[in-house]
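Every protein chain except one is present and positioned as in the full complex.
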Amino acid sequence: METYTLTVNGEQKRVTVDPGSPLLWVLREDLKLTGTKYGCGIAACGACTVHVGGVATRACVLPVSLVGDRPIVTIEAVANDAVGRVVQDAWVSEDVVQCGYCQSGQIMTAVALLKSTRRPTDADIEQSMGGNLCRCGTYVRIRAAIKTASRHLAGGVR
Amino acid sequence: MKTLQSVAVVALLVSAVSRMATIQGAERPQLPAPASSQARRAEGLEAWGRVYSVLTHPRCINCHTATNYPQQGDDRHRHQFNVVRGREDRGVAAFTCATCHQGSNADSTGVPGAHNWQLAPLSMRWQDQNDRILPSSEVCKAVTDQSRNHHLDGPGLLKHHEDEALVRWAFQPGRRSDGTERSLPPLTHEQFVAATRTWVEAGSPCPPR
Partner (left out) sequence: MTSAAQVPAGSLLGRRGFIKTSALAAGGLMVSLYLDPPAAAQDGAVPPPRIYPPDAFVQIRADGKIVITVNRLEVGQGAETALPMILADELDADWSQVIAELAPAGELYKDPVIGVQMIGGSCSISNSFQQYRELGARTRSMLIAAAADRWSVPADQCRAEQSVVYGPGNRSARYAELAEGAVRRPVPAVVQLKSAAQFRLIGKPVRRLDSRAKCDGSQTFGLDLDLPGMLIALLARPPVFGGRVRTFDDRDARTVAGVRDVFEVPLVSGSAIAVVADRFWAAKQARDRLKIDWDVSGVEHPDSVQLFARYKELARTTGNVAVSFGDPQAIDRIPASNRIQTDYAFPYLAHAAMEPLNLTVRNDGDRAEAWVPSQIPTWEQAALAEVLGIGPERVTYHVLFAGGSFGRRGTVDSHFVREAAAIAKRVPGRPVKLIYTREDDMTSGYFRPMFVHRVEVGIGPSGTPLAWKHVIVGQSFVLGTGVIQEALLVKNGVDQLATEGIDDSPYALPNIHLSVHHPKVNVPTLSHRSVGYGHNSFVRETLIDELAARAKADPIAYRLRLLKPEAKRFRSSLTLLDQKSAWRHRLPRNHASGIACSAYHDTCVSCAVEVSIVDRRPRIHRATVAVDCGLAVNPLSIEHQMQGGLVFGLTQLMTNGAMTLKDGRVQQRNFDGYTPPYMKDAPEAVDVHIVPSDEPPTGCGEAPVPVIAPAVANALFRLTGTRYRTLPLPPIERGTRS
């Protein structure tokens, strides 16, 4: 067991865990942040997506020992950010979710996309969201929500 | 006259020594005995063959693709989960190589990692569009073509093979999630560097088509 100080959603958190523990399980069990989901454990589905040092990252394969001092942002804090808020609102206005289990990861990925590309094309959306799995099949609504968010962001939300 | 000639010969030898010393940087290796150019070329081609055997091992060639995707595994299948090359060879927005691959191997979860994990540029593809490995002559041509290889000359190539993190990774590729070790290239890193050196010193010859 080792002790790590992680910066999560702007706060410093100390955890004492096995160094090989994936960040996903440290977030969920030690920090009680269960918004980030376990879907597969092999980075195949994207349900575990968080932002680490500003990069969309699959927490299920990231051992906590490799995080370092890079700040972590989870779904619980996405609304603290202007882009995050617009994306969440678009997800609600477009009525994207069904079971909702994959959607934390979808939103975290979409936020990262829109932070880097304000006006993603259909091809951009399909490539950037292309590794996030949804068994309820909400893909066409995800596309629509990203476009809605993009329009709002282009309209001047900073 | 004889003194002048011997001085000239010595001068030539000295300058040759100092040139070789420059090529090999800080290290001052043993000078090979001057050999005939044919023998040198043969030696160089043999060394290239060994270098090629490493370059075309899955641990290296999986990221030297001609397509918009990397490969993975010893069977070199297309990398799963729809990862794509992206404009800068490191994935696309929100779905980069760094989404999963960190600066070092994540043995507990079975994901390989090294500093700056990314695909080799398309100019450094060693396969064709159908994922077939290119023959030795073509890979050699690609590797030595300075308009394609980021302007690396012989010494530059040697340094690349010696120091580049992604190259070094291939020789310490980490474990899979089931605990098994990834398979290694046919040479150790030291052997690989030595073979590269031999090849470079022989003038980086390429085999004929």
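Going by the order they are written in, the chains are A and B; count residues from 1 in each one.
In the analysis below, a contact is a pair of C-beta atoms (placed from the backbone, for glycine too) under 8 Å apart; a residue touches a chain by one contact, two chains touch by 3 or more.
Just so you know, these numbers come straight off a predicted model, no measurement behind them.
Residue-level contact of chain A with the missing chain is found at 1, 17-18, 20-22, 25, 28-30, 32-42, 44-45, 47, 74-76, 78-79, 88, 91-93, 95-104, 107, 122, 125-126, 129-143. Touch with the hidden chain on the side of chain B covers residues 80-82, 179.
The definition used in the following text is that only the chains that are shown with their structure count from here on.
Those residues of chain A whose C-beta lies close enough to touch chain B in the complex are 19-22, 41-44, 49, 55-58, 60-63, 66, 109-113, 116-117, 120, 124, 127-131. Those residues of chain B whose C-beta lies close enough to touch chain A in the complex are 80-84, 86, 92-96, 98-100, 102-104, 106-111, 113, 177.
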